[in-house]
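Mind looking over this structure? Questions follow.
Complex shown without one protein chain; remaining protein chains in place.
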Amino acid sequence: MKLTLKIWRQKDANSKGSMQTYPIDGVDGDMSFLEMLDVLNDGLINQGEDPVVFDHDCREGICGACSLMINGEPHGPDRLITTCQLHMRRFNDGDTIVIEPFRAKAFPVIKDLMVDRSSFERIQHAGGYISVNTSGNTIDANAIPIEKEDADASFNAAACIGCGACVAACKNASAMLFTSAKVSQFALLPQGKVEATRRVLNMVEQMDKEGFGNCTNTGACEVECPKGISLENIARMNREYLSASLKG
Amino acid sequence: MISSSIARKVAMALSGLFLVFFLAQHFTINITSVIAPDIFNSWSHFMGTNGLVQGILQPILIFGVIYHFVMGFILEIQNRKARTVRYAQFKGGTNSSWASRNMIITGLVILAFLGLHFYDFWIPEIVHKYIETHPEDPTRYYAETVHKFESPVRVTIYVVSFILLILHLWHGFSSAFQSVGFNNKYSKGLKLFTQIFAVAIPVGFIFIALYHHFNQIPH
Partner (left out) sequence: MSLDSKLPKGPLADKWTKHKNDIDLVNPANKRNIDVIVVGTGLAGGSAAATLAELGYNVKTFCYQDSPRRAHSIAAQGGINAAKNYQGDGDSTYRLFYDTIKGGDYRSREENVYRLAEVSGNIIDQCVAQGVPFAREYGGLLDNRSFGGVLVSRTFYAKGQTGQQLLLGAYSAMNRQINRGKIKSYNRHEMLDLVIVNGKARGIIARDLVSGEIQRHSAHAVVVATGGYGNVFFLSTNAMGSNVTAAWKIHKRGAYFANPCYTQIHPTCIPVSGDHQSKLTLMSESLRNDGRIWVPKSKEDAEAIRTGKKRPTELKEDERDYYLERRYPSFGNLVPRDVASRAAKERCDAGYGVNKTGEAVYLDFEAAIMRYGSEQAAIEDIQNPSKEVIREMGEKVIEAKYGNLFQMYEKIVDENPYKTPMMIYPAVHYTMGGVWVDYDLQTTIPGCYAAGEANFSDHGANRLGASALMQGLADGYFVLPYTIGDYLADDIRTGPISTDSPEFEEAENNVRSILDKLINNNGTKPVDHFHKRLGKIMWNKCGMSRNEKDLKDAIDEIKALREEFWKDVKVPGGLNEVNQELEKAARVADFLELGELFAKDALHRNESCGGHFREEYQTPEGEALRDDENFMYVASWEYKGEPADAVLHKEELNYENIEVKTRSYK
């Protein structure tokens, strides 16, 4: 099929960017979206132009590297997948596809469609861990039974791939879903409860420092999350935060 | 504490819930103007003259309203700053409700309406009670209220405002529970309740307005 691509091009972080139009032909329905961009780039390189820069790595929906706002939605129109899992059969011959980077003040553009998500890193540095030593002996893994429901809920929160679609989808560019997923994973486990107070206070403080917006519960993040991380996590983080604040 | 995003959001939720409570109370009194004007007069008289209501509840309410609006603005400004370059294409409609994305619009209209409402009712009341001195008349409320709905323009504004209030409550009421951390197996039922409330109360107010408009009593 033949498509028209409108792609955000920006030379580097300090330059002003703009939307550029590229026609592309010979797109196959079995191609993934990123393979379609590979074809585009091949053509651009052959014409002596700069290929479009975008983040990607595992191409199987788990590393969280790929991003892209496709036709106004993070990871494109399909649900519960990342851009690398989106296939071109989802589009029709003659379609125009608008491709932009994930946009947030806390996700500055590095080049073209590649953004800097190190704000997420810093939130995790602030408290995304349990303070146990990694070497040497610890108690047996089965010493503390954990209710299956809690373990499963913790896993569901931990399934977050840190792609940033929640921020991109949120009209306020809020990072609450991401942060709450990490807070929840640990808050739901007995091992994580020990330092829950410190963790939630520090992580939320860092999140605020990074310049993300405030959560207004629109729920867009949950809908667009490729891993289906639930809004319940945000509610849980609010609870955790409130009780942590009251504790001091 | 109020400097953190979650604290602000909780404050927003609590003030909102307080206003929702006030709204329910306001409606309960107003609906008596349709059912039983005498009760309306006596309740209005109580609210208008009781020291506790006037001296303590009323300031708290005004503070709640102002706080909710000011905080709403601050949040909106911050949220806009969180995305400096806008998207060329943004399909918010595919993943969230219009009401949830446009609380600032519905809120602003409601604010404007509140201005009108204050001009219509509250200021004359204050003037009537505290600036000019009138002999106390516990039966004046009903007629005054009904006469306010004589003008079709005012009624139209009133109706439109309440439609926007539906939208504001549609998202805001249930959202407040999420903000204070309430999201569990009861949330589905609670959400249904909030949505019924969000429609029923403003529609009730609209009904009252239209009822009085079409059932005017002589001056």
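Letters A and B mark the chains as written, and numbering starts fresh at 1 in each.
Following the convention adopted for this analysis, a residue touches a chain if its C-beta (ideal position, glycine included) is under 8 Å from a C-beta of that chain, and two chains touch if they have at least 3 such contacts.
Note that the structure is a prediction, hence the values are computed from the model and not measured.
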Where the missing chain makes contact, among the chains that are shown: A
Where the unshown chain meets chain A, residue by residue: 11-12, 28, 30-32, 34-35, 38-39, 41-42, 45-46, 48-51, 53, 55-65, 78, 80-81, 85, 87, 89, 110-111, 114, 116-118, 120-121, 124-135, 137-142, 144-148, 151-152, 154-155, 158-159, 161-162, 185-186, 189, 191-192
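The rule is short, and it goes like this: only the chains that are shown with their structure count from here on.
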Where chain A and chain B are represented by their mean Cα positions, the distance between them in whole Å: 37
In the complex with chain A, residue positions of chain B that touch it: 1, 3-10, 75, 78-79, 81-92, 94-97, 100-101, 103, 171, 175, 178-184
Chain A residues within the chain B interface of the complex: 6, 8, 19, 69, 71-73, 77, 98, 100, 103-106, 109, 169, 171-174, 176, 204-205, 207-208, 211-220, 223-224, 231-232, 234-242, 245
